[in-house]
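Complex shown without one protein chain; remaining protein chains in place.
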Amino acid sequence: MKKNILIVDDSESIRELVGNSLENAGYHVLKGINGKDGIEVLKSFEDTVSLIITDLFMPEMDGIDLIKEVRKDSTYKFVPILMLTTESQAEKKLEGKKAGATGWMVKPFEEGKLLRIVKKVIG
Amino acid sequence: MENLHSVYLEEAEDLFSKIEESLLLLEKSPDDSSLIAEVFRSMHTLKGSSSMYGSNKVADFVHNLETIYDRVRGHEIDLTQPIIDATFKSLDHLKKIVQSPDIPDPIDAKYHEKLTADIIGLLDEYSSGATPARREAGSIKNTYHISFSPNKNIFSNGTNPLLLVDELRDLGSSRVYTNINKGLISKNADPKECHTSWSLILVTEEDENPIKDVFIFVEETSKILIEKIADVDLLILPEFTSKLPPNDLNSKAPTLKEIKKWISAIPQDAIDRVADQLIVSDDLEDGEKDEKLQRSHSQEEAITSIRVSSDKLDELMNQVSELVTTQAGLSLYAENNFDPVLNAIADNVEKLSRQLRDIAFEMTLIQISNLFRRFNRVTRDISTQLGKSVKFLTEGGETELDKKIIDSLADPLMHLIRNSLDHGIESREERIKLGKPEKGTIKLSSYYSGAKVYIQIEDDGRGIDAQKIREKAISNRLISKDDDLSEREIYDLIFMPGFSLAKSVTDISGRGVGMDVVKKNILDIRGDISVESKIGEGTKIILGLPLTLSVIDGLLVKVESTSFVVPLVDIKKCFEIKREELSNDFNELITLEDNKIPYLDLRKEFLIKDENPPEKASIILLENEENKIAVCVDSIVGEYQAVLKPVGKYYRNQEFVSGATILGDGSIALVLDAYKIIARKIVKQKKSA
Partner (left out) sequence: MRSIEEEQENENEVMESYLSFKLDDEFFAVDVKKVIEILEVPGITSIPLSPDYMAGVINLRGKVLPLIDTKVKFGLDPIEFTVDTCIVVIEIEVEGEVLQIGTLVDAVLEVLEVPQTSIQPSPSIEAKYRLDFIRGMIRREDDFIMLLNLDEVFSIQDVIYMQEANESMSSEELTEK
């Protein structure tokens, strides 16, 4: 069984880039275009999502709110969440961590690094 | 990659026009915060994707623009016409350079430089005086003591602790001491484990947060202590550095206590000398102190309960059961040596280790409400999907069970609830017609009874028609027309492989997992399952489960030199016989209390070379719902409370062995799975028939 990974980002090009890398590495990738959409996708896959990768700034619902919303539901209490941040968002990282994120990745990152981190988090 | 790049370009185009649109509106109403947020977000997205697609020049350029709008957003600066003008110019430029991000055209390159300078100029112009406090705080140097003891398994999750130490060193100037646990670096040390810890004296302009940031990934598993030991740079004070041991592997790291002693010994004027070189803002320092106070306060409050990884609990259980085993050895030895003092000590150790074991057990139990909650939403979702209206109730969520049992209950319970929703609860219209409440009810409850935990799934749906089950079982040749079955026996038929009642295979519960699988899952965790139902009123499915999987009450028996443990719950009775009573029975049937019962001689079954079988043998009568089997062993040693351990994947085809346990003398006894033993006999009987 392929593991499901949900990538939430308002940038289509990032969704595609991250999605492609993960799919090539043998994961099944689900995509959300903002926090709200991400949560809908997450719930429609019940408890089968192994990892959530989320951008922080997004319209409708941003990444921090997404993390908070996800952690509210006991089903997803332990689903790892990785934040995609940029170099300039040191405080956001902490905010995300407080909301319940598992870790972060700084954009830009290479495919190798992405896969290593994903592997580290969900094996 | 080609494809992806065009996705990026299209997206950039979209973002440009979005930004332009917002900017045009902003010219009319420059205070509209939602428009400003929109522009900021679009720039942020553009920066992120540009950096990922390798256009660093584009990303850096957008970064500066983004910074302006971040400040506008934070009300640090106003959105002025010059900023808007510069943004428009930048957008036009960006449209060009996203196509060829290396900016090969020298005219473009020059313009790129000019625009970058303009934007930085704008930033500087508006920043001066806008964010002074933060800047100044940065010039204050503090000295921290950091001790970092990684969990010994840190390597196994791919973290290199040295990189973390390097990251800390990047924050300022530092002294690093490495503590290697020399006691463990022996031939027995596992090279995959980390037995090194570090302590650092770090001087940095940063506050505690960036230091903590470094440890974000490892803070749960490692011991990390960060303490500010001075609000000046101690590492430039010779009065301090002269005390520090040399920075090599042989010197012992100074303890925090030692360091503090040295600091208090530094004359005040020396500290003032260092401090005077810096601009210290007093109120800011106070604020920081307050914050620190608050933090330590909240830490104190949090300590009433702690989180421990389940791995650690498993390890604790392992150690405790080893202790219990060792203690059994001690008691045995004491008993044989008739030493009253030793006896008393052994008794005490026994008492203590039992208490310890009980406490450890309790820690591995978790409330079943953790599991119940999961079904709440799923029930709602599925019932909506089916167009049914259902009330979901839970009761007894505080009942505690072994975590392993709870984990393996998720699937079977899910299946049973789906069944209830799909086949049990009638449609709204049907319920109204029947005069039932419009909303159906599914109740999940749990309670203790004796040494077992019961879980019930109860619905007020249409119930199961025993007559129909019977008919279906007859047509499937599971039973014959003449079989006289009790109601319970009939309901048990639905757990037979291949038996499915649903007329049509629906999306919900028709996923190829039948009730037979549910039953197997429950049997695997040594539980049982039964059904009660009334037509038109509802169905109740009851699961009976052991409290824990790690301990089993069993009977210790011997066959040749090997010890086996048979679970007591499966044993009906024991008998002693003469071996010759078995040997001349051709059908492998033995008469016990006037009943002929099929028997299994473990000596023969396990192909133990028949050198000198003892004259006497013991018979254990095993019983499950359907069958009685007599099992012949050499001797019965006695009752035994076995701490169950897995025998591992290599023996997964020897499924009649459900685990192993370690006896008082350190030897291993194999725990037999009574159901599988019975099944072996049944298969054999069928083959010979």
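Miscellaneous remarks
Every chain is named by a letter (A and B) in the order it is written, and numbering of its residues begins at 1.
What we mean here is this: contacts are C-beta pairs under 8 Å (C-beta built on N, C-alpha and C of every residue); 3 or more make two chains touch, one makes a residue touch a chain.
Fair warning: this is a prediction, and the values are worked out from it, not measured in the lab.
Checked against the full complex, the candidates B:N56, B:N318 or B:Q641 give a single residue touching the omitted chain, namely B:N318. Panel shows chain B; residues 158-160, 163, 166-167, 188, 190-192, 210, 213-214, 216-217, 318-319, 321-322, 325, 520, 562-563, 605-608, 645-655, 657, 660, 662, 666-670, 679, 683 of it touch the chain omitted from the view.
The criterion applied here is as follows: only the chains that are shown with their structure count from here on.
Across the interface of their complex, chain A is touched by residues 4, 7-8, 10-11, 38, 40-41, 44-45, 47-49, 51-54, 56, 59, 63, 66-67, 157-159, 209-210, 213, 216-217, 370, 373-374, 377-378, 381 of chain B.
Taken together, the chain A residues at the contact with chain B in this complex read 9-14, 16-17, 20, 43, 46-47, 55, 57-59, 73-75, 84, 86, 88, 90, 93-94, 97, 103-104, 107-109, 116, 119-120.
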